[in-house]
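After the structure tokens below, expect a handful of questions from me.
A single protein chain has been omitted; all remaining protein chains appear in their positions.
A, B and C label the chains in the order they appear, each numbered from 1.
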Amino acid sequence: MHSPSIQKLIEQFSRFPTVGPRTAARFVFYLLKLSKEEIGQLSESISSLGKKVKLCSFCFKPFEPFDTAQGKSIVCEICSDARRDKTTLCVIEKETDLETIEKTKKYRGLYFILGGTVSKLMKEDIEKLRIKELQERIENVKEIIIATNPTTEGEATALYLERLLKPLAIARGNPVRITRLGRGLPVGGELEYADEETLGSALDNRK
Amino acid sequence: MHSPSIQKLIEQFSRFPTVGPRTAARFVFYLLKLSKEEIGQLSESISSLGKKVKLCSFCFKPFEPFDTAQGKSIVCEICSDARRDKTTLCVIEKETDLETIEKTKKYRGLYFILGGTVSKLMKEDIEKLRIKELQERIENVKEIIIATNPTTEGEATALYLERLLKPLAIARGNPVRITRLGRGLPVGGELEYADEETLGSALDNRK
Amino acid sequence: MHSPSIQKLIEQFSRFPTVGPRTAARFVFYLLKLSKEEIGQLSESISSLGKKVKLCSFCFKPFEPFDTAQGKSIVCEICSDARRDKTTLCVIEKETDLETIEKTKKYRGLYFILGGTVSKLMKEDIEKLRIKELQERIENVKEIIIATNPTTEGEATALYLERLLKPLAIARGNPVRITRLGRGLPVGGELEYADEETLGSALDNRK
Partner (left out) sequence: MHSPSIQKLIEQFSRFPTVGPRTAARFVFYLLKLSKEEIGQLSESISSLGKKVKLCSFCFKPFEPFDTAQGKSIVCEICSDARRDKTTLCVIEKETDLETIEKTKKYRGLYFILGGTVSKLMKEDIEKLRIKELQERIENVKEIIIATNPTTEGEATALYLERLLKPLAIARGNPVRITRLGRGLPVGGELEYADEETLGSALDNRK
């Protein structure tokens, strides 16, 4: 019913995460009200994204390479920050988790973006994750914090990583400590609505 | 915390309707995973939108001008459809309402997109609507359906339009019938949760 | 884990509509904080309910019989109100729907509480409804408003009643008009979120 170029853009926006056809249509009608300059700026921001932004060669965080004495940086601002603790590695599912953890200002180590989770330990699912790269990153690491989400998928992935990394660390004679984020009551939560496992952990972690 | 070009695009997406900074960030990370071709296509779709899509000179629907015997069309496919009833005009708030009504397949007249609603009858609010254009469209019209939403703003706007158009029609010696969408119980609704006005209308409109 | 008398009351409250074990427990803990007098009053209100409240012999509304010249009333205050229109009968699913319709102050006829709906036209479901009683009530009636909910069950029930009552009325030489509540947009609704059938009805019922 829409014109072809509107319909095409609706379809492109519909592939964005959390966006359905109705929201996609609202996006297009919003764009139709913008000035030529605004449209041009948005289009330019999108097209230049791939040129300007690279993935950090250590942690896989998207970043804009900056000038260093050795030319353009290939690692991100976190990985190249001399004040960060290089012996602690926090393995996370995705890019936004990195920002979320940084905001707590409680973590001073490095990150590794795994690129997803595995729901069942299917070979094809595991192959989508950066497992090989992770194995190469743990050489000088003393603690690996597996910070996948405490969801079913995140737990399965954490378990898989633990089983994989522990013998590897032992084999290398490198006594890595593998930890997981603590469970407990979230701020604003209520005992009454907590599940038994969460409340049990809150009791264990009391202090 | 994000790189400048990521941060800029997050801000641009944050201005999209219903999109907050967190969703905007997810959009950017989604784009970073696309291929160069896909990014190029999206960027191109956005930049060409303004060039390809015009507003219909009658109803203000965004449309892609098509070839006619007299050159490129200046009215949309609905307004130029000979089978549509030119004596009925349905006044709607915004573009998406047109699609919604078309899907019912119950309406064969023309549309007019008002471009919004007025919450209070402030001069500056009214000036944003296409009031002058609407007055010019009612020449040969026998029925105007004011199909604004049954919200407070939509009702205020409907009332304003009714008061404006009725004397105009009388002055022109053109006995226009001005109607509103029927109120009643929606499909799947329950009497118990209906407000008194809706249920009263449902009783009045029984058949 | 609870004491037997607490546990028993939790189970009794859990059978109340919309109440689960957690809410039932909160009810019991609430009761434990009341004074002896308040507990006594509640207990008394419940035990006397069945003695004081009868079902109206015409419409099946629960009511407290009142004194009349002929002794205690057997019909409710609505059915015995001389100002109500005895030729219009509104068939509703349940007691609360009667109050909801009364609040609109738009209806002056009588009611008939059907006692439920049928989801599929199963014999055992239909037998739970007051079908036989309804058939006896339509003698002098000129309009039957079938005011079941516009849900799937309500619609199936309405269809069943229509098919049942129409031939009956014809057979009796009593030209009953059978109507249904009007469909349309509810107050506060938006076109964008209306389903096609509701919006189609709103167009049909425009005025």
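The working rule: a residue touches a chain if its C-beta (ideal position, glycine included) is under 8 Å from a C-beta of that chain, and two chains touch if they have at least 3 such contacts.
Note that the structure is predicted; figures quoted are calculated from it, not measured.
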Which chains here would be touched by the one that got left out?
A, C
Which candidate, A:40, A:65, A:116 or A:150, sits in contact with the chain we can't see?
A:150
Residues of chain A touching the missing chain are 92-93, 96-97, 100-101, 103-107, 145, 147, 149-152, 179-192, 194-207
Suppose we count only contacts with the excluded chain; which residues of chain C make the list?
1-6, 8-9, 12, 16-18, 22-23, 25-32, 36, 39-50, 52-53, 62-64, 94-96, 99, 102
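Methods note: only the chains that are shown with their structure count from here on.
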Please report the smallest number of touch steps linking chain A to chain C.
2
State the superposition rotation angle between the two copies chain A and chain B, fitting on C-alpha atoms only and giving a multiple of 5 degrees from 0 to 180.
180
Per the C-alpha means, the centres of chain A and chain C lie apart by a whole-Å value of 54
Shared interface positions of chain C, touching two or more other chains
192
